[in-house]
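Up next is chain A:
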Amino acid sequence: MRTEFQTELDRLESLLQGEADLVARALRETLDAIKTQDAGLAGHVIAFDDQVDAHFLAVDSGIETLLARQAPVATDLRLVLSMLHINLHLERMADQCVNIAKMLRNIQPAGLPDELIEEFEPMGVRAEQMIRVAMDSFSARDVERAESLVDLDNLIDDRNRLMAKRIIELGGDEQQREAGLMAILMSRCIERIGDNAVDIGEQTAFLVTGSFREFQDASHGAGA
Partner candidate 1 sequence: MTTMTDLERQTTPVPVQEEGDAPDDSDVVFDVRDLDVSYAGKVALRGVTMKVFRNRVTAFIGPSGCGKSTFIRCFNRMNDLIVGASVDGHVYYHDEDLYDPKIDEVEVRRRIGMVFQKPNPFPKSIYDNIAFGPRVLGLTDALDERVEKALRDAALWDEVSDRLGANAFGLSGGQQQRLCIARCLAIDPEVILLDEPCSALDPISTSAIEDLIVELKKQYTIVIVTHNMQQAARIADRTAFFSVETGPDGYRSGVLVEYDKTSTIFTTPADPRTEGYVTGRFG
Partner candidate 2 sequence: MIAGTKRRGRASSLAFRSFLLLSLIVALTTLAVLVGQVLVDSQGFLDTTLLTSPPSALPDIAGARPAILASLYLGALVFLFSVPIGVATAVYLEEYAAKDRWYNRLLELNIQNLAGVPSIVYGILGLAFLVRGLGLGRTLLAGSLILTLLVLPTVIIASREALRSVPSSIRDGAYALGATPWQVTWRQVLPAAIPGIATGSILSLSRAIGETAPLLLVGALVYVRYDPTLTSGFTALPVQIYNWVKLPQQDFQYLAAAGIVVLLAMLLTLNSVAILLRNRYQKRW
């Protein structure tokens, strides 16, 4: 029954997973660019964003048409809505990578001090892991696994705070302090990527349970 409808849902979901792969790839390239302080690689990340945008548009207009033509209800409706939101979160993650790449380009050729570069690696790797966990738990409709994203995010949040401390400690001349500011902003971008991954997890929970709930609400306890 309604085979065309199911085929279309599957197609959109696989487009979404494809988009997530692209985002993960962009993040890896961004992290490599930070490590190697390579402006060329940064430029590639910026150009690569077009591919993510193409997927974003494909999913977005596909959902629009699907809603108009198939009038999904119940689980189908929640699936479509969650895909719509996840699409946005993925696109924002890609935008954060672009932001990092742009800033990286702007501080060349001086670049970042090595002490700060090594701070990015654990954060970045954790962010990559979170993207994978978020998309896998969505694919498997696994709420518990989605909720684990909160704990995973804690490392990034902690590292983000540590980064600020490190930068203040390092101090330095005007150029070094400017580099430090850029580093804070880039770190913040990675933190935003982590938050978006948690948001994706929340969409998985919405899909499965039918009610939307923030995993960790800032106004109700544990802070940013």
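Here is the rule we use: contacts are C-beta pairs under 8 Å (C-beta built on N, C-alpha and C of every residue); 3 or more make two chains touch, one makes a residue touch a chain; residues count from 1.
The candidate set was assembled so that all candidates are chains of the complex that A comes from, given by their letters.
Fair warning: this is a prediction, and the values are worked out from it, not measured in the lab.
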> So which of these touches chain A in the complex, 1 or 2?
Replying inline: 1
> Across the complex, what residues on chain A touch candidate 1?
Replying inline: 1-5, 11, 15, 18, 21-22, 24-25, 28, 50-51, 54-55, 57-58, 61-62, 64-65, 68-71, 128-129, 132
